[in-house]
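Omission of a single protein chain aside, the complex is shown with its protein chains in their original locations.
The first chain written gets the first letter, and so on, giving A and B; residue counts start at 1 in each chain.
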């Protein structure tokens, strides 16, 4: 974890006290580099057949006589390298809160969609279709009752449109081509203007050829703070976690482990996590070390909060949870469909950490 | 939408006001016809790899020099044609409420299962195994305490049996071959006789070779109204929505978009939707424009109603929701696993609309 800001909690003392042997040396760089090529977080591997995700056969020429121990150490070294790289630097950051410009009391957001290259994990670059060169697109944060204008500028080669998923808008602003508006053709602009209705954790995304366009990145968070803030829980960290699966692999806010971003809080603080699933599979997110208190579904308060440590997020759903950070350490935080999070080359995809300092 | 009863809300005025260009002309009929052949709502396409659902390469012979704009317009024309065709006429209608005949105070339903041809979407005909030539089978609506007889007449080439999913019956009427009864052989009849126990949104379906038989259509809704109606919510429209996936593609009440049926309500009315999943995948149903209030699970009242706009329905589950129709317009209503609802040829499968007039 060379340039990582977090301090891992592996305790050398505890390690030795429990009688484990010393850590192995990391194999030569060349070996690891080839492993990086082999590491894949594409969802192509069928989740139901982990047997096919077995350790790849070691090429006979390079390692004809590896013992079981040596094989284990090679595998472990790949796992270790992944963890040490976390959080890995990559080009581009999505889901960044966007500051609107004000025009006569209207909060104006320009969203330009275009094809870009997006680095999902170190060296893993994929074609993305992005709003303002971000995947997810810029995070929009407004307040109930705000007047908002979204200028959609389409620099893609195909038509598009924006649906504000969860917002109860007049139908002309609902963003479904041929039902509520014409598609926005390549080179065109479309203006969405709205008075923000219901509060909560919502989303915006393409609703045209959406199986492809959303999978490639045309999506973002649209957070609406309630007018009456007295009913809002007091939180120290308010974190939006957008999940996706598709041609970019399994991603959290547009990145796959080890390029995902840890959530950091101080002991005693409360973190609010706003889960959003923009993919095509469920993702039961599991937090280690502490539980989550579920407070809202799709922006609506649950009638009574309830607790869990694994929350199943289905496509299109949003869930808000609170985590009382009362347990110090670096806590794994991942999708519990294990094939979305780890293979024999180590962790990848839908893995991050909650760090309680 | 030539002969469609609904008026789409695309506002020409809003359209022009926002500066979008005029809609393109629809390509020649021959092109659209070939697109119809290409449009597929079969679940064979893996939901996790939208990259493979890319725009099919345009044959070089017919379109060697298409510009991006021309390609976009071709794609859009297919999308538009699908929407315009909605709700498309097809042969056959399933889930129709069946009137029983009365025999000495017993409500008698004859259900004959047989192989038929079923039109899922215009021109898309598939082999189905159906009760009374309907997919889903006839909707049965009875009341708690009613005496009911179901005569199952098996005109299929293989044995079958009916399980009343959700009803707490005496075990002899549970419909599981070799556990609670013998299978009903080809040409045979079996009589289920029961005093209707618990109220709620239930189902009936085959419980023999069921992976195949239910997928092919041997399923239906079994709605039980409570004896005491004072606890029932007052609704203006009571709609049963049966979801399925399998050899017929992704279907809502036996049809795929654009042959699905819109739900129609007047402004201010309350719609009750009874979701039932008879398929083998989850289907998170997303309603645009308004939220749903969840009131019951598997026929049992939830301890407190709760709100959402995307409700995840798993196989075998039933969920009852209320929608207060306070937002006028034609609202898209679809599974949010986007690959169950749209591809580059337009919407298909699990898409319908809630029309608030």
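The rule we apply is simple: a contact is a pair of C-beta atoms (placed from the backbone, for glycine too) under 8 Å apart; a residue touches a chain by one contact, two chains touch by 3 or more.
Note that the structure is predicted; figures quoted are calculated from it, not measured.
Only one of B:186, B:233 or B:268 touches the chain withheld from this view, namely B:186. Touch with the chain that is not drawn comes from one residue among A:80, A:110 or A:168, which is A:80. Chain A residues in contact with the hidden partner, per the touch definition given at the top, are 8-11, 14-15, 18-21, 23-24, 47-51, 53-55, 68-69, 71-73, 75-76, 79-80, 83-84, 282, 284, 286, 288-291, 303-310, 312, 327-332, 336-339, 341-344, 353. By the touch definition given at the top, chain B reaches the unshown chain through residues 43-44, 157-159, 163, 165-166, 168-172, 174, 176-191, 198, 207-212, 214-216, 245-247, 280-282, 297-300, 302-304, 312, 314-318.
One rule holds for everything that comes next: only the chains that are shown with their structure count from here on.
One simple way to say how far apart two chains are is to compare their mean CA positions; for chain A and chain B this gives 32 Å.
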